[in-house]
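Take a look at this one; I'll ask things after.
Of the protein chains in this complex, one is absent; all others appear in place.
The chains carry the letters A and B, assigned in the order they are written, with residues numbered from 1 in each.
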Amino acid sequence: MEKMTSPYKWGMVIDLDRCTGCGACVVACQAENNVGICDKKEISEGRNMHWLRIERFWLGEYPEVRVRFLPVLCQHCHDAPCEPVCPVYASYHNPDGLNGQVYNRCVGTRYCGNNCPYAVRVFNFYPHDWPPPLDNQLSPDITVRSRGVMEKCSFCVQRIRRAKEEAKGEGRMVRDGEVQPACAQTCPAEALVFGNLADPQSRVARLSRSPRRFSLLEHLGTHPSVYYLKGGGREHA
Amino acid sequence: MPESHASYSSHKSHETHGTAETKTVGQLNDELLSSLRAPTRRWYLLAFFLGAVVAWGLFAFSWQVTHGMYVTGKNRPVMWGFYITGFVFWVGISHSGTMVSSILRLSRANWRRPILRAAEAMTVFSITVAGLFPLIHLGRNWTFFYMIPYPNQRGLWPNFRSALLWDVTAITAYIIGSSLFLYLGMLPDLAVARDLSVGWRRKLYAVLAMGWRGTAREWVVYHQASTLMAALIIPVAVSVHSIVAWDFAVTVVPGWHSTIFPPYFVIGAILSGVAAVITLMIIIRRAFRLEAYLTPLHFDNMGKLLLVISLLWSYAYFVEVQTTWYAHEPIEWEVFSFMAGRYTPQLLIMLVGNSLLPITAMCFKGLRRSIWVMLVVSLMVNVAMFIERFLIIVPSLSHKNMPFVWGSYSPSWVEISVNLAALAGFALLYTLFAKLFPIMALTDVRELEVREAHIPLGRTRLPSIAGKE
Partner (left out) sequence: MEILGIFSDMESAGRGVERLVRAGFTEAQITSLTSVAYPDGVLVRTEQRSWFRWLALAGGIVGAGAGFCLAAGTAWLYPVQTGDKPIIALYPTGIISFELAMLFAIIGAIVGMFLEMRLPPLGKRLYDPAISEGCIGISVSIHTGGGVMACRPGEGPGECIGSIASISAGEQQSLAEGIMREAGALRVIAE
């Protein structure tokens, strides 16, 4: 049984100084990954399907009100609490450093959703369907999940796969910036940067060495692959 | 069944000696086997009512399977609710037979004899009911077989690192173990039932009794096997509930990640189980008119047991809250203060039912010997234990690490129906069992009669039991 290794270690840096809270990343994620569209009833019941959420915190009293935005997505932890608890190996760790979710293996015990400290895992409580012609918007590279299955951000693994296949066909490694998850691609402020953390010259690796760097819930020791850069803007004044 | 006595009435009925109220063995057999008579209309009514509740629960469950998990009250972040509460509760009740029956057998307490069968049967049926909940709460119930370890073409075995697989293994072991324990206990009684019955019942008991004749050698081996089984089943029971506790304790959820959980859950299970045995004893005593066999002495002793376990539970709970309060680690403390704020009435009911009431009431002999008091106290304990499971599971999930996704939970009609159906299903299984099999350990109870004698000591005659226990 040899240990599987890979030259890639996908990671993301989110610069909170740049994030404007516009929410374009959330919409892009939904569009790219066939995420179910939820109506008001579902969301008010606490069953939204957002793989990526913008957490919004208000500070201060009127008129000195400030707001902080925190985009939270699957942190792809190296010591993910969600992985060992799945009884059927639907959640596992990929040699590329991704936390994988296998939809057709999931039996729906929801243990992983409970154990995720970031609460980024969503469960298909409702069946979601796209009556024609809405099904034209579905991406063919990724499945449409049935009800009873857990899902979460995958760093747009279908894009990573495609980039790796193309690179392999050309006999090279995936270039820095060649693969972009939908959220990173869409962000108008370039707050989300994605790349190969194992390559010290990649943009994401250089940004992750910033002194502003922190991770969410570091005390839990989950070693996330997503690094946040502290905002230095007016909301801290 | 009295009709079958006719052919043997040519001899003088064997009389027992020593007891003040001499009962013939025939009378003892009759009374203790009275539940095996043909079912009355009341029995049919009860079975029908319980069956109707079970059918309603099945309907609710099928509603969930066909529509989706949204019919329950679960959401993000509270992804486990009433089903897992029910699961842990029923696993807790399943500790009744093991702890009461095994421990009393091993300690050779004589007052165990009328209680054994009821307790052991309760274990089997409650763990069966509990084992259904992990299947009910799945999002895709129809793929449950992914969790069963068998060679397959998928190239994947289930994940034994997951606490849920430990659950599967432990519950399987416990169901088989406790069923065998119940069967072993029933073996000599099945032989008696075989001899006293006719028709299809006779065939059934004859097959189950495996040709038991009661030779001296069979008794010797049987007693050794009973002791061995009692000793073996206790570690299984402790491990089962520890594993269920680890479902919570091995996570990083604040309020769940606590090393006290396994012993705390085992203590809670024993408390729940002892109370359930008391409730069931009261029901059986009334239903089958066994007042002569389940005397206030038995309730006195069970009450003492309840007192001790309730003190232990209170100690464990106090320790858990006290360490959380003192360290005041923000995330953990948030869980507790949320629970105390949002679920205040439930918390109070739990503390009264689990601690205050048993500890105060069970200190008094008069109260322990009163059937009504014992019924109220034991029912309150189990209501409080159900609430306790709920208060462990839901508040921790509601207020996890990220405040933006804090939520809350209320059970829906589906979950309530399924839990009620679980209770009705347990009662139905028990009712069917009591109709088919001896509900009291017949030969165990009669064993004392044989060895009883009145010995003149000093100025008076005292009853004594000859031979070692």
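Convention: a residue touches a chain if its C-beta (ideal position, glycine included) is under 8 Å from a C-beta of that chain, and two chains touch if they have at least 3 such contacts.
Keep in mind that what you see is a predicted model, and the values were worked out from it rather than measured.
Engineer: Specify the residue from the set B:Thr143, B:Thr172 or B:Ser412 that touches the hidden chain.
Structural biologist: B:Thr172
Engineer: Just name the one of A:His78, A:Arg203 or A:Lys230 that touches the chain not displayed here.
Structural biologist: Only one listed residue reaches the unshown chain, and that is A:His78.
Engineer: Touching the absent chain in the whole complex: find that residue among B:Pro188, B:Gly268 or B:Gly425.
Structural biologist: The one listed residue touching the chain not shown is B:Pro188.
Engineer: Taking the full complex into account, find the residue in A:Ser91, A:Asn124, A:Asn196 or A:Ser225 that is in contact with the omitted chain.
Structural biologist: Within the whole complex, the residue contacting the unshown chain is A:Ser91.
Engineer: Considering the whole complex, not just the chains shown, which residues of chain B touch the missing one?
Structural biologist: So the residues of chain B touching the missing chain come out as 5, 8, 11-16, 24-26, 29, 149, 155-157, 159-161, 165-166, 169-170, 172-173, 176-177, 180-181, 183-184, 188, 191-192, 194-196, 210-225, 228-229, 232-233, 235-236, 239, 243, 443, 446-447, 449-451, 466-468.
Engineer: Which parts of chain A face the unshown chain closely enough to count as touching?
Structural biologist: Touch with the absent chain occurs at residues 1, 4, 78-81, 83-84, 86, 89, 91-95, 223.
In the analysis below, only the chains that are shown with their structure count from here on.
Engineer: Could you give the separation in Å between the centres of chain A and chain B, each centre being the mean of its C-alpha atoms?
Structural biologist: From the centre of chain A to the centre of chain B is 45 Å.
Engineer: In their complex, what parts of chain B are in touch with chain A?
Structural biologist: The contact residues of chain B facing chain A are 68-70, 74-80, 134, 137-141, 143-144, 146-147, 156, 158-159, 161-165, 168, 247, 250-253, 397, 400-402, 404-405, 407.
Engineer: Sort out for me which residues of chain A touch chain B in the complex.
Structural biologist: Those in contact with chain B are residues 42, 45-48, 53, 55-57, 70, 72, 81, 84-89, 105-111, 113-115, 117-119, 121-127, 146-150, 216-217, 220, 222.
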